[in-house]
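Shown below is the structure under consideration.
Here the complex is missing one protein chain, while the rest keep their positions.
Let's look at chain A:
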Amino acid sequence: MHFRTKESMTGYLSLLPAFAALAAIVFYPMVNTFYHSFTKWNGAESHGIGLRNYTLIFTNGELWTLLRNNAIFLLSIPGILLLSLVVSVLLFEEVRGWRFFRSLYYIPTILSSVVVGMLMKMMFAQSGVVNQLLHALGLTDGKTEWLTQVPTAFMVLIFCFYWQTLGQGALIFLSGLSSISHEIFESADLDGAGWWQRLFHITIPSLVPTIVYFTVTNAIYCFIGLFSLVYAVTQGGPGRETTPIDYMIYIKAFQTPDQLGYASALSIVLFAIALLASWMQIRLSNRFQD
């Protein structure tokens, strides 16, 4: 056999198992979901109903609550971005023991969202340690019901999100900082630049690609990664007030009879959002590469 053809054959055969598996478990089922998003489907039988699932999603008002819930998490990203940035800039000064702090901050990131959620749920319970502390400090009467009302339930969920993400953020920003060349800092020192000038004119501009990466990956997480946390802490309640889209798909598909078509349509809406976010990531990272 000709050498080139042989190499090509080897290449295709090497890819075959991976692509066959992806076709069976990802690509075909995705097409299937897309097809069934236009049907009323109970798992066994389906009949086409055109765009009815989609019109229902966009008109029954539910989507806006779900999107609002996702948007609240999205709006919390600048806070954790700033916190991670501050922590990593402080650690980058190489205060004694910075490695220790870095490792300590990373530990919550390793824990499962279920563990984080259930742990925080206990700490924020009415008889829990947070209320006890706030009462001891004289800030509240110590009887706040964090999880049964809306702004506070979100505060607990966002606290969990921050608690999980800080370590990862600090680690990513520290590696971004360490890739800035020392010469730039040294020449800035020679030019007599102060600490703040260095921060705003060198450090932060050089971190822009890392900031974009951190923001977009967390934005995607806020749409497709919240399931476990919400399951563990609020189960989407009170009512549907803390239900994000992915949790709603789970409810419609696996907890409600005969809603598989509607759940499929909602999955396609989520897919479109994820696609948009990834497209933005590619656009932004190309733009900030130079």
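Structural remarks
The definition used in the following text is that a contact is a pair of C-beta atoms (placed from the backbone, for glycine too) under 8 Å apart; a residue touches a chain by one contact, two chains touch by 3 or more; residues count from 1.
The rule is simple: contacts and distances are computed from a predicted model.
Comparing "NADH-quinone oxidoreductase subunit J", "Circularly permuted ATP-grasp type 2 domain-containing protein", "Extracellular solute-binding protein family 5" or "Carbohydrate ABC transporter permease" against the UniProt entry of the hidden chain yields the protein name "Carbohydrate ABC transporter permease".
Set against the missing chain, the residues A:Leu51, A:Leu82 or A:Leu104 yield one that touches it, A:Leu104. Contact residues of chain A toward the unshown chain are 7-8, 10-15, 17-19, 21-22, 24-26, 28-30, 32-33, 36, 43, 86-87, 90-91, 93, 95, 101, 103-108, 110-115, 118-120, 122-123, 127-129, 132-133, 163, 166-168, 171-172, 175-176, 179, 209-210, 213-214, 220, 223-224, 227-228, 231-232, 246, 249-250, 253-254, 260, 263-264, 267-268, 270-271, 274-275, 277-278, 285, 289.
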